[in-house]
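For reference, the structure is listed below as structure tokens.
Only one protein chain is missing from this complex, and each of the others stays in its spot.
Going in written order, the chains are labelled A and B, and every chain counts its residues from 1.
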Amino acid sequence: MSRKGLLRWGGRLTTALTVAGLGLVLLPYFWMLSSSVKTGSEVFDLPIKWLPEAAQWGNYPDALSRGKFPTYFFNSAVVAFAVMAGNLVFCSMAGYGLSKFRFPWREACFRLILSTMMLPIEIILVPTFLVAREFGLVNNYGGLIVPLAVDAFGIFLMRQYIKDLPDSLIEAARLDGCGEFGIFWRIILPNCKPALGALALLTFRDNWDQFLWPLIVASKDTLKTFPLGLAQMEGIDSAAYHEIMAAAVVGMIPTALVFLLFQRAFVRGIALSGLKE
Amino acid sequence: MAESYAPAAKVRPKAGFDDRLPLGAAWGGRLSLRARLRWAGFLFVLPALLHLLIFKFYPMLEAARLSFFRYDLLTPPVFNGLLNYKAIWENPLFHQSFWVSAKYMFGVSLPEWFLALGLALLLNRRMPGQPLIRLAYFLPIAMSQIVVAMVWKFMYNPLGLVNTLLGFVGIGRTNWLSTEETALPALIAIGVWRGIPLFGVIYLAGLQSIPKEYYEAATIDGAGPWQRFVHVTLPLLMPTILFVMVMSLLSAVKVFLNPLVMTEGGPNGTTRVLPYFIYETGFAYYRMGEAAAASMVLFAFVFGLTLIQLRLLRRGGVE
Partner (left out) sequence: MRRFLVVLVFMAVAVALAAGSASAQGITWWEHSNPPHNKYSQELVADWNKKNPNAQVQYEFFAMTPYFKKLSAALSTRSAADMFTVIDTLLPGFTTKNVLAPIRPEWLGYKDLDDMKKAFLPGALEGYIHEGKLYAVPPIASVFSLYINKNHFKEAGLDPEKDYPRTWEDIAKVGQKLVKRQGSTITREAFDFAMHSSAWTMWYMEALTRQHGGSILDAAGKKCTANSEAGVKAMEVRSMYARKHKISDPTVSVGTNALPADDVPKGRVSMFISHAGSVAQFGPKVMEHIKVVPFPQVNPAKPVSIVYGFALAVNPHIPEAKQKAVHDLIKHVMANPKEWYDKTSYPFPSADFLQLPGMEVAKKTRYLDVFVGDIKTGVFVTRSPHFIEIADAMHRAMERVVLKGEEPKKSLDQACTDIDRALAKK
């Protein structure tokens, strides 16, 4: 077989494997989806029941009526969006500063920032709560959002990505008399679309899933986030798992939507043509 | 084809240039250009830095301080010196948790480093239905953590999906979450299942930043796919690779929801990762001071590990 033919078959095989791998990856999802329309007693039937006897679509409205799910969804959405926005702006700025500038103690700053990711959140829960309280950020949206608005993860990500952007871009803009912030806004950010897309997606997902911090900082039922609502559906030793699965399926939709939205950012090949090396 | 097609790191022009170059009065005329740039850099970092200092670093200092106190959450802390450290050193449960965490960390990260890159390369190719296939592969991270725990617990049931599938390949029925030898590997598998799409997204972003032109140039020079990978992709992807290596360890070290929900740290403590030990000791056993001490040990370990990684990869021209 010719080299080209081999490559073509290799390509087809890879595609086939990709799709097969998909099947494995998606099996848990399929079980979740099918469980969401089973009756309560069918969910944990063993051996596994793949399809319910009769699809119980009523599980969805039932699940969402337990506790104020529309409110929980709204709260999770607000928190996820706001924190995502905060991270996108502040992390990209910090990443830029840490990678394209030199100032004293720069590396120390970077290590300090990294170190904030190294302690498990449980141990800083109570001190963080006290700090939030000092700022009046307890039991309101501010408390849910502000303490999470910047995360070292984003800073690290953006720093690594911006590092690789050619300095010549920046120098050219300076020569043109562009202000520093202008350079950031008009040159750097547009060239960071893939990283910003990745950061947006991951930050949104992480904060949609916030459980422990909202539990501690808010007590009002109207401020609970979606995972808190989900956890509440479990009693001491009994739970309506079919309804929990239904609620969980609905809970996945926003993250999936955000992913599809930011798909365009993962477009191949940033055109850097017209640039003199 | 020895040289890479990426602009070599060493040949990059310095960030600051000739002081004598005239510039617009963006920052006022007094400061030299170098000083102006220094300030600009710092100001870019400042907002994030302030935020982290207030909401993360200060609480961390508090936790460090608490590690020298006896604190049960409900009554005021009492100074304790190094007794907390002594207590956890003498606690076999702490040692067990430390090793469980170490095993978990490396068990999850190492596969992630390679498999996530493989996934990203795979999804970078043009194929029919690409957006949907990508979405499907990234779905594991869209699932809420609690739901992941519930679903996988059911899948690991002796009569569940995992054993059914393995049965097709002739592997006998294992009681994954109830046997001491298999419980931790079972949890590691879940960590990897979730981690690969997550880091795949990041690798994908990194791959997107490599300009087509370099690949085209390499192909023209006769480079095959493997050589393109080694001489174009890898060097340019280095910052991303460093990120993934550091971050996968950092996020693996903080995991504790799955062991909490799926096995409660069992059987016999074989899945009690260090954050679980810390959470339990602090909030369930009311010994916050000891929990803080354990956190400090964890912190020192992770910080050290990260510094080593940063240094090692600096030699590869990344820093």
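Methods note: contacts are C-beta pairs under 8 Å (C-beta built on N, C-alpha and C of every residue); 3 or more make two chains touch, one makes a residue touch a chain.
In this text, all values refer to a predicted model and were calculated from it rather than measured experimentally.
Put simply, the missing chain touches A, B once the whole complex is considered. Only one residue from B:Phe154, B:Phe199 or B:Tyr214 touches the chain missing from this view: B:Phe154. Screening B:Trp39, B:Tyr58, B:Trp193 or B:Phe283 for touch with the missing chain picks out B:Phe283. Only one of the listed residues, A:Ala94, A:Leu189 or A:Ala246, touches the absent chain: A:Leu189. Subunit B meets the missing chain through residues 70, 72-75, 87, 91, 93, 150, 153-154, 156-158, 175-180, 183, 262-264, 266-269, 280, 283-287. Taking the whole complex into account, subunit A touches the unshown chain at residues 41, 44-45, 78, 81-86, 88-89, 125-126, 129-130, 133, 136-142, 145-146, 149, 185, 189-190, 193, 196, 211-212, 215-216, 219-221, 228, 231-239, 241.
Here is the rule we use: only the chains that are shown with their structure count from here on.
Residues of subunit A touching subunit B in their complex: 7, 11, 14-15, 18-19, 21-22, 25-29, 31-32, 44, 46-48, 90-91, 93-94, 96-98, 100-104, 106, 109, 111-124, 126-128, 130-132, 146-147, 149-150, 152-153, 155-157, 160-161, 163-164, 166-168, 171, 174-175, 177-180, 184, 193-195, 197-198, 201-202, 205, 208-209, 211, 226-227, 230-231, 241, 244-245, 248, 251-252, 255-256, 259-260, 263, 265-273, 277.
The touching residues of subunit B, counted against subunit A in their complex, run 7, 12-13, 15-17, 21, 23-24, 26-27, 37-45, 47-49, 51-52, 54-60, 62-63, 73, 122-125, 127, 131, 133-148, 150-152, 154-155, 157, 159-161, 164, 193, 198, 201-202, 204-206, 208-209, 211-213, 225, 236, 239-240, 242-243, 246-247, 250, 253-254, 256, 274-275, 278-279, 282-283, 288, 291-292, 295, 298-299, 302-303, 306-307.
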